[in-house]
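Shown here: the complex without one of its protein chains, the others still in place.
== subunit A ==
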Amino acid sequence: MRVMAQMGMVMNLDKCIGCHTCSVTCKQAWTNRAGVEYVWFNNVETRPGQGYPRRYEDQEKWKGGWELNKRGRLKLKAGGRVKKLFGLFASPLQPELKDYYEPWTYDYKTLVDAPLGDDFPVARPKSLITGKDTKITWSANWDDDLGGTTEMGHLDPIVEKVRRESEDKIKLEFEQTFMFYLPRICEHCLNPSCMASCPSGAIYKRVEDGIVLVDQDKCRGWRQCMTGCPYKKIYFNHKTGKAEKCTFCYPRIEVGLPTVCSETCVGRLRYLGLFLYDADAVTAAASVTDPQDLYQAQMDVLLDPHDPAVIAAAREQGIQEDWIDAAQKSPVYALTKVYNVALPLHPEYRTMPMVWYIPPLSPVVDLLRDQGHDAEDPDVLFGAIDALRIPVEYLAELFTAGDVDRVTLVLRKLAAMRAYMRGISLGNEPDESIPASVGMDGATMYEMYRLMAIAKYSERYVIPKAHAEQAHDLEEMGCSLDFDGGPGMGAMGSSPFGEASGRPTPVAVETFHALQDRQTSDSVAGADTLSGRVNLLNWDGNGAPPGLFPQRHPTEPPADVAALEGGGGA
């Protein structure tokens, strides 16, 4: 047993209102740059819907993830190493910009500069790729709230599959439609196929917390990771020529702060915490024959942090006491393995994803309410979960490789919790038969209710800080995205070697330490804590620290930049 720690996330889909705040704040923090205009590390999809990029779940087309070969061993669905090398000169299965969307802006300047005339000036949409006038025909959430579903609903790969298997039971007429939101980030898988696809070996999993990152120095832009990732959560920066992905906001995680998407989530539906898992068991678990057994196999890889044998093995592996402690208090462990309500997204891809979802009961509840039933009566709800096959089958295709019983059990637990807690809120004697009907006891159900309904910030986000003895590594860590053209916002001038070449600008983690201090203290931060560059999320509104605004004259770099570039010989 080789115990490793993994940061994980659970999202409670019942609480998602589809406001896209997570997407917007994530974009502001990480992909608000030229080259990644079309990139959303976090996006929120309306389901049923095609998703972003379009139809990314159609693995017959995109060949993402793993499959078993004839001998029952894992192999990349897009082909083995030799095949990949032969396909290097033109990646055959790479999504194009049109599969995402062509990013655009508006010609706002016309609104101000237009000469006086009879007509109102119009801000035309301009492509951010070509700079020319463009027609907006698609976006990252074009089918938000089922927009266009009557015409395009059948293009959802899951709808296609469920339909095929259930002989057209899924109807997409509006009055019968169900809907929910699915926020997605990188899954930070235990068995990542993007990593396995990378010819350069630039994608790596951090030993300490399992976060999957792209080494921007090692990446050579072969683009195989885009094919390899079945969730299509690796993006190509078309200016720097490198792959970029969700970083799990590792600079924030290292100082004990939640990711930006979690921090800003309006519905407070995200949970962050540690898993302890057995790294030696991952490959075997990902290789089980029946895709519907993958969920259980994945659960078995996760270790019980209260088990003395696990604790001893974790200590042996050098996992610190406070990390073991955090693993024991982990809300994500509780939701996945104690209450068994969180499910992985598409376990059939065999990547062992570590962002989990509590499937939404609301499509069922909403349908019941619309039909005039009491949506909190346990009998009505239980009956409805069994009767409303369509949403349940759809959820099963997303979360359990089609295992309807597993999803039904989770939905029944959620329904039971609703009914049980309603009884308590009404001042009745707790009806212990309700939790018993889903195999739980009243106390556990109450704890689950607490965690899912009223848990405080510190209970939802249990993030152990990276260790002080490693602090000198952390302060100037040279990995991932913080480069020229990276979120570190280094100078992006066109150098002789193409966009954004030159020395990397490492993350200034002390900025995040300062942020953490500010968030937990009452005093105002001085501008002196912000050195050179400003992440707006760290700025507390006091003063205008240097670097807050772009240079007034972009053609005249300040002396220090000029010196630096001269020194680099660029």
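We adopt the following convention: contacts are C-beta pairs under 8 Å (C-beta built on N, C-alpha and C of every residue); 3 or more make two chains touch, one makes a residue touch a chain; residues count from 1.
Assume contacts and distances are computed from a predicted model.
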Per UniProt, the name of the complex member that is left out, chosen from "Nitrate reductase-like protein NarX", "NAD(P)/FAD-dependent oxidoreductase", "ABC transporter permease" or "Heme ABC exporter ATP-binding protein CcmA"
"Nitrate reductase-like protein NarX"
Per the whole complex, from A:Met1, A:Leu68, A:Leu128 or A:Met299 the residue touching the absent chain is A:Leu128
Touching the absent chain in the whole complex: find that residue among A:His188, A:Lys242, A:Arg270 or A:Arg418.
A:Lys242
Of A:Ala196, A:Ile234 or A:Met421, the residue that touches the missing chain is A:Ala196
Touching the left-out chain: which of A:Glu67, A:Asp144, A:Glu160 or A:Asp217?
A:Asp217
Considering the whole complex rather than only what is displayed, give the residues of subunit A touching the chain that is not shown.
32-34, 37, 81-82, 84-85, 88-92, 94, 96-97, 103, 105, 126-132, 191-192, 195-196, 198-201, 203-208, 215-223, 236, 238-242, 282, 466, 470, 473-474, 476-479, 483-485, 488-492, 494-506, 508, 531-533, 546-547, 550-551, 554, 557-558, 560-561, 564, 568-569
